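Have a look at this one.
Some chains have been omitted; the remaining ones sit where they do in the full complex.
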């Protein structure tokens, strides 16, 4: 078994109201020095060893992200 | 004439869409997400709700349901298809309509009586409206912000494929106040607001939505 | 792995110390359990008794006051009542073969700990109560109370609660047709999240929660069972629970449950299909106290015993002990009793909806509830002693010493606005005050249109839904409570809450039929609170008799206090009415050219 992480983020040109809401809240809470926040999704998958990178990319692009508005990154983070 | 109304696990407004079809004097045919054919219907409505909970992304899982393949095939051949709210999101995910729906700019779910301007009266779903007519129907969604690449938006605007536009205030941050769009051939229409909740002033704010279903019946009969 | 605490082992080891106090049981309660069983309870039995004998499940402080309901319910009032107090929800005959069922419930403490999930699972729980009557849930309402509007913690609690009520209810497809938002500093550390659900069914489809018919199967269906809210009910309703199950060596478990409204929506449709096929003998929702409650209540209300193979329960977490499986408050689960010949059909419906369903036991002869774990008996109890014969207390009652001073402090001493300008300024201040301001920020997060039956919702004081599309038959509901009146005079204040809800229903054009309530109070161990409570119950019961409509059910939430300061006593009253044709409703608001008449003094 391997653990695979997929991070899905709004494309840079797409408005990210959630990230903006965080960015606006920070100074109000007394946290300065954060100039930008973007919010996406983080998936952790337990994957059998014979699942190859191509399959993982298909899952990421076909299901976990919407290529019209989102980019993704797949990482294998460890064996179990 | 028969209009199919699809039910996915988590679909909510299927009963309302069926009722709207009946109010327009057509027969509503229930289609199940697992169906592999469309049971001889003349048009399909993909209704609102939270298919599969919409936990991943609205419409992301529903678009893979078996019933979507025949819907996509029929739509490409010109069958009228209407996606309402979650149905709109599903049609975008399925590639039948361009763009995507994202989190409302307020970050809150919003349910309100919303004015819309009808911008395109050529689709089978809008022939009964006058161009520029303003109608009031409920809007109720948390992820209704329409987004697309700039080139896509330009293309939609250039080809008159924005079918409905929010009037009297943009409720969710949609680009160009877009509330609904159609496919290149005009047969597939998707919109976030709910015309099926505005077919009778007893249970909705108005009956302005009924003309969409009557438009369909007229268009199909005329064809 | 510690040794499994079986019944045999418990009998052999009578002197084993048990953490009953940490589980919220008093010394005499523990002694009573030992007396019932003739031995010490096993861990699993202790978990069951402790949760079922908690204030929340056993109504041990309030039950003695139920005499007021029965004393004030006349045969005419009973005539239209198909199910009343004691069932999951009250059911009334609304004519034309239709029955309506409705109930209010609280989820106050969980909503303070985790506002979104607490409120969401509160909605989920009350909806399952309505389903357990055999009805289709049709609409929800949410009477809410928060601390001061400008208090920083209200900013955490209120948006979370509202998003949770909306997030769950919207996803279930239940229109929200009304509610309340009230601010008062007494709710600061103790917001009230009450939720009402109303449903309808054909009168012959009424299902009651009981397990009868020897050989009938017990089927658990819905979500898997996890570590959610283990001991939650006790810790939340009785304030003395450490969170550990005793001996299992687990670290502190979360008392928070996370809702999965999609699973519940599918469960609703699945249940309705099962009801339509008439393959359910008895059904019970799993709420607080989980399987402890469902198995003991089903068995207790039936005509036999029950045997449960607990290891068959589908689990979400590894290594759960029997006590944990019994206490888990995982949401979105139901338990049904099914004839053996219908099991295949039952499973087929569940498969269609992709709902996990597992046969976990059967109705047996005799009168014991026996639960096994991999073949070994871990529970062997008379189910009534768990579910219905819990402790009952006559708590001391005393009118608070400062009540007279409170009443003497009338508003007569307040300065009145004089002249146009002061009047205008006062009006502006009132309009802007949190308790009178627009509720749109809240209500626009709730879907009020779904299912196309909503005839009245905000801004009306009454919610109304159509039940029969052919005839237009519908029901109207209102919930009300002015807790400041109740504080001043709990007897009359509660009657005023009843009268307001009754009037709201009546002026919508509907005929009031039945009453539910959610009695939110401070600690029952405080004689002053018990005085408020007793007065409120008596006031409500006698008011109902006067109006000729019965109390069909309700809910009690005690221990709503911060430190020793109780909330304002808040007996929320819900009234349900019927209207023959919703087209005859009376909407709120004036039309041009209409004449305004004042009725009454």
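Every chain is named by a letter (A, B and C) in the order it is written, and numbering of its residues begins at 1.
Note that in this section a contact is a pair of C-beta atoms (placed from the backbone, for glycine too) under 8 Å apart; a residue touches a chain by one contact, two chains touch by 3 or more.
The model shown is predicted, which means the values in this text are computed figures rather than measured ones.
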Subunit counts for every protein chain kind in the full complex: A x2, B x1, C x1
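Rule of thumb we're sticking to: only the chains that are shown with their structure count from here on.
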CA centroid of chain A to CA centroid of chain B, Å: 29
Geometric centre distance via CA averages, chain C-chain A, whole Å: 39
For chain C, residues that touch 2 or more chains besides their own: none
Contacts with two or more other chains, residues of chain B listed in rising order: none
Touching residues on chain A, where the partner in the complex is chain B: 10, 13-15, 17-18, 21, 63-64, 66, 68-69
Contacting residues of chain C [partner chain B, same complex]: 163, 166-167, 170-173, 260-263, 265-266, 353-354, 443-455, 466, 469, 582-583
Residues of chain B defined as touching chain A within the complex: 56-57, 60-61, 64, 92-93, 98-100, 102-107, 145, 147-150, 173
